[in-house]
Every structure is written in structure tokens, then in C-alpha cells.
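Here the complex is missing one protein chain, while the rest keep their positions.
Note that the chains take the letters A, B and C in the order they are written out, and that residue 1 is the start of every chain.
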């Protein structure tokens, strides 16, 4: 199974990553791509700053990917998570799941992002339009619930 | 709400369509893209031929899109379905759903492709590697069940 | 009234479309199918299993009981297999 996990500050290309997953093969029938973007929170936000735990971020996402691979008949899987300063409209995270059929691809992509949200060691802080550094984003209970539906 | 529906024989660019949905706006937090590709069925298949009902295809997908828009807080929605001859590894259909949060985007994209499969007037016929024209693809009961879970 | 056919329904009927004048007493899709089946074995073959063939009136899916009143284009086709 093709598995790609990258933690980087640079932007990524969802198209190039999808092509890398599917090129030259005839067994992939479905690719689901989730892209998480930075919102401007109604104009209040100038940027998000993403801190991460190098080493553990890759390891933890690897463990989450392995769970997904054990659970669904996947043909490929890509997770790219950015860190550093990210402006509204920019991409933060990409999850790709490829399978022969759509249900496995949808479920695996949804599982991966639910787990990433609550298990991958990343923390967001807001930088506001008024120039101040805002609070660290608080964990959402909705994200915990989203993860729990998989167990 | 930005809504794009296209029926075409040419390939499409998922990246360009995603960019068109998100560019210049700060309210989109999640984009889910489903791409359906032509499989080679273990090397048996040379191509799929897709017939459609012009006029009704656009109208029916429009009605499905409207249902999705009424059901989830979407910020954008794109459906592109190809017709004609499509080789293994090529893309057949693209569904994009954009929202502030990921759950709406995942559910809407999943709903759209489930409905497309069973309601949009397209029919697939197989062209085989041995040069013969194979059978019309039969509708899958699993697709009917997938659609029924939304009602 | 225009009739259009797709996929294997089209192949069995042997044409993509045709104009027909409905006779008296043909008021629903089911009655139209029954009338068509009386017109020749190609129609008999296309509609041999009436539960399979789907219909649309003016680009909208309909059931066999649907009325033809006001219809301009009736389509017949197998279950859809797009996506």
C-alpha cells in the first residue's frame, strides 16, 4: 500500500498528491480528498500559527494511518499537515484515501481527519487582524465526539 | 452558494475546480473531493463507454445538488460527470463540497455521489481488452442501499 | 409526442428516438409501455421485464402510474450506472 506522510511548512498540491496515488494503476476506483483550510473567522483572524511536536507528529499520524489500513481495503493513503504561519484561505491539512470503491475511501478519509484532530500533536494559535496575538485555540468537544464514533 | 454542474467528454482538473470554489474567500474551512476513476478490472477492461441523456443529466444533478444545499450548510458545490470513452486510470466523475466545517462537506459529498450513482441518467458499457464490446454494466444493489441510508 | 431510448433499451428497440401519436386510452406510462409492446417484437424484447425499465417525462423520473398529460418527451432506459 502506498503511504505518504509529511509534516511541512510549505504549501502542498492536492492535485500532485492525488496523481502520485493513482498514476499508472488501474485498480483505484475512488479517491476521497479532504482539505482543511484556514478560515478568517469573519475577518477577525490575520493568521493561524501552528506549533507541532516534531518526531511524534509523524509517528502518531503513522499509527493512525496503520489503523485505517487495517480497517479498510485501501490502495493508497496520503496525509500532509503543515506547521508555521498560515493565512486565511490557505490549506492546513490534506488527507487522501484511495480504494477500489467509494465507501472505504470516504470512511477512511473521515476517520483519518477525525483522529488527526484529536491525536496528532499540533496546536493552533490565533494572530488577529488588530495585530495582537490571540489565544491558543481550544479543543472542541465536537471533535472528541467525532473520534468516538469510530470505536 | 457557488454551484457548478458540468457534463462533458473532456477530462477535468480537480485542482482547478477546487481552487475556483475556495479562491479569494475566508469562510471555507473544509473541502471534500470525491473522484471516481475507471478501473481496469484486473486487466480485463480496455475502456468504459458512458452514454447519457443530455438535458436530463444536468437537470437531475441540479435537483440532487439542490437537495444537498437544503440539507447541509454548504458554501460551494461542484459536480462534473464525463461521458464517452474513458480508459482505465482516467477520471469519470468529480464531486466537490465546501463548507465551514468538515462534517457537512463529508456528508454532502457522500450524499451527492450516492444519489448520482442511482439517479443521474448515465449508463456504462464495457469494452474489453480482447476487442469485444462487453455487456452494459448492471446496477448494483449496494448502490441502492447506499442511497437509501439518506432517506 | 417524442419517445427516446437509452443504453440496452435503445439497442433492443433499434432506434434512439421516434415521434408517436398516442391512441385513445393511453393515458399513463404503463399504458404506453403496453401499447408499445403491441407494436413489434423489438418493443416486446425491450420491455420484456417491465419492472426493470425506468421512465422519465420531460427529464424527470416518473413511476409507471404517471400520467402522460402535457408530456412532450418520454424516455425509457435501464437502471442508471453512472458515477
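We take it that a residue touches a chain if its C-beta (ideal position, glycine included) is under 8 Å from a C-beta of that chain, and two chains touch if they have at least 3 such contacts.
Here the structure is a predicted model, which means the values were calculated and not measured.
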What shown chains does the left-out chain touch?
A
Which of these touches the unseen chain: A:72, A:106 or A:122?
A:122
Touching the missing chain, which residues of subunit A?
36, 50-53, 55-56, 59-60, 81, 92-93, 113, 116-125, 136-139, 143
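Simple rule for what comes next: only the chains that are shown with their structure count from here on.
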Chain with minimal offset from the mean of all protein Cα atoms
B
Chain centres from averaged Cα atoms put subunit A and subunit B apart, in whole Å, by 23
Could you tell me the distance, in whole angstrom, between the mean C-alpha positions of subunit A and subunit C?
48
Centre distance in Å when subunit B and subunit C are each reduced to the mean of their C-alpha atoms
26
